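Please read through the structure below; I'll follow up with questions.
Here the complex is missing one protein chain, while the rest keep their positions.
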């Protein structure tokens, strides 16, 4: 099995869909000649040409809106948004058009557009380059949202996103683009809309996704040293959420910590906490504890390490859960 | 004390701020000559002129963006978005510019822009005219979000929004525009960012806001007939949320139902459920039950009555809470 | 009421508040060499079939079909039928059978003229007012009422008619039309035997201010997409006159993107058809996009919920009645003997036939269950939707037991 980074796995996954389905095309800012600011589309314009790897004019609404039109004509556009903080000019097309097309047409039409968004912090960058806006999309029905945390998932989930009949937003954990791992290119990973239990445990469950998955695993290892057995679930899909897997875990462990980089207030952790509190009410030994960003715009680079949930923040949350 | 509708109370409130502060101005689509599609600004252009009640070109990003510029020059713009579903072209300016200006400038600048959005369903209208997108704004730090449910609050809260040094989004419950009530125009209501307990009770708490407040009260009355004493809280402010008031109530009643029209998944009810579950964990007799819209685009008019949370849906939720 | 900072009503700065100094070429805006007009208000065919597009004079005569009596009668028929349909729909709304209606009266010339210029393989993206275009695309008129009856957000199968669903978020459909045109381009390259095709994006003078219209034009120009932008400048965006959106003819926008823009007398169905045929051919042949501004007038209210007396003069309305697109073709057909009383009587009968069943059709429209709505959110199974549907069914069943709700 080849070893590759997440960025390379996405690149290979995109290459596979371009190769396999002539209806697919990539579009975005600087994805052609340059190969994207993160080089995720490197070499693809060279190999598939400017009609299938399209450097668009600079307008996010234009990218999403024309992708919808292309999808109506039978194409399968995969749009790149350059950074999380720059998706908002395209928010209207995503929320009022892309998400609703199927319902609007009583199921007659669909626009299986894929939107790739590098997201999250920890890269020491400037404003608008470190955000986690996933909750702003999850609330809107009609969209699916996934986020791979490792090369294997990246390679397959991007392909599964393109195959889905529904529009899918793929949030790519940008600070993990260089994370390496083995990729089995012959056997697809299971349903991209399901959660994966990465580590079994008996005393508490930690749910994380995207960039925080390695952090959650590290925290679980650290807790083990203190004699606590922590189950770690990689959510993988933010809409829908695989509540069955999470509930089953919490029914066993009785404690849940949910971690994400996005601000806690109004974040997707609230949805998980609310639903698991309902589903596992009688089994919960402690309230669901959320670990997330603070209620502030993502802070400047020099202080982001104090903002981002890290191992200690997750351990502290576990402490609080065990205090009950 | 005069009796007036919510629409009229807003009109009078806006008149008062235009009268009191020459830096205020209203801007939006069709708010001048026509007085707004809901006539909330009726007569104001006549009395204050076209420089202070501005019919803008048709662009929501333009409205919010120029309002920010006006605010930088010391003005206090109050923008009207014609319907909930049409705020999205302005989402970028609200989320990346308006909300962040203060932080971006390390507190040196502020843009105390007010954005009025008629929201919610129940008016038998067509697509995009019945939505409740408040959660999509609540997640973003830097904004404040309030929603009056009665004429008294409407009259004062709109004025308090204009006075606030922070940007405030006022979600106006459009199907209650014609709801009448007494307005005490001499004594301001208390802090617009606090919740009001409208009805005391001992067995369970129901939290609602905006258009569902009368529904929650009616449900509480119906439950009383069954011998259940329900406390009803009008949240009033969605960001910040007055968790102190809600927590204090739940610590007494032990049960909480949260109702909003917005879809449950990813809605603000999740935040309330999560936080109250944490704050009142040991006092909760049942999980927090949420009543909200389903995970679908707001449905067509002929079925909306089955979609919108009504008295029965709240009673059913209370039943579930009491079943524990 | 007067402050130190801002002037009040008495101290009005007309210029800032936008006064009458709009640089529009004439109030009708149809009197210059940049505007194509063929059939006059008096019902006479003009002899100049040219207009300036950008710097050049374009000869539209190859696209004018004014010498084909049969064709002119059919244009008139379409305009007449859709106006009658519009009146009937307005009546249905007044009777409470529709939640709302969006009348097109006054815009029949722009809509029938452009719609009839389309070929079957072309694809139209309407706003919410293009009932006339819908007619030319073979959409069943009653189906247009489903949306306003509140039983669907769609109403027809766009793929059957190459006529997209109505889009209510202003300007959003312009980008879809450009993307669709980009798809047509690619199809054509992959299979040159396909008939050349274009898409057409309808939008209004109000919508022209939205950022999405700009991005559509930027993308269309950049990719030389085969798309025609068709702006019906009916002079009003609800209560706001088009002079608030622009001080110059909207057609001039196109030059800024490097493609042709032309204003046409929108109440002249002959000219509209010609200019649209020209534009579509331009687009289909790989020359890139075109912007058409059809200068017309919304003779009725914005919607049945609107009251135009609040914001416009009845004098204006009166003046525009004389420019009615139907009237002038009627005059032309009669005065040239191309249509006789029998034609008009027959047409009236057809209109009656078309509108007769309408009320019943509306009354018999199936009201969906909320359950149906759960089915169309996603194509693939979705656990949350399934869970909520299960809850809803159980909840509804509870009432059935109680006998409270059906």
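Each chain carries a letter (A, B and C) given by its place in the written order, and its residues are counted from 1.
As a convention for this text, a residue touches a chain if its C-beta (ideal position, glycine included) is under 8 Å from a C-beta of that chain, and two chains touch if they have at least 3 such contacts.
For clarity, every value in this text was computed on a predicted model and none was experimentally measured.
Participant: For the chain omitted from this view, which of the shown chains does it touch?
Facilitator: A, B, C
Participant: If the hidden chain were put back, which of A:25, A:170, A:238 or A:288 would touch it?
Facilitator: Considering all chains, including the one not shown, the answer is A:25.
Participant: What residues on chain C make contact with the chain left out of this view?
Facilitator: 4-7, 11, 13, 15-16, 18, 23, 185-187, 189-190, 209-215, 218, 221-224, 244-248, 252-258, 286
Participant: Which residue numbers on chain B touch the omitted chain?
Facilitator: Within chain B, the residues touching the omitted chain are 22, 25, 51, 56-57, 59, 61-62, 64-75, 77, 89, 92-93, 96-97, 100, 102-110, 112, 141-142, 144, 164-166, 193, 239-244.
Participant: Which chain A residues would touch the chain omitted from the figure, given the whole complex?
Facilitator: Residues in contact with the chain left out: 19, 21-23, 25, 29-30, 32-35, 37, 46-52, 54-59, 61-62, 74, 85-86, 88-89, 124-128, 264-265, 294-297, 299-303, 306-307, 312-313, 316.
Convention: only the chains that are shown with their structure count from here on.
Participant: Need the most distant chain from chain C, centre defined as the mean of C-alpha atoms.
Facilitator: It is A.
Participant: Among the residues of chain A, which are close enough to touch at least two other chains?
Facilitator: 89, 92, 96, 100, 103-104, 141-142, 239
Participant: Residues touching two or more other chains, restricted to chain C: which are they?
Facilitator: If we look for residues of chain C contacting two or more partner chains, we find 152-153, 169, 211-212, 373, 377, 382, 384-385.
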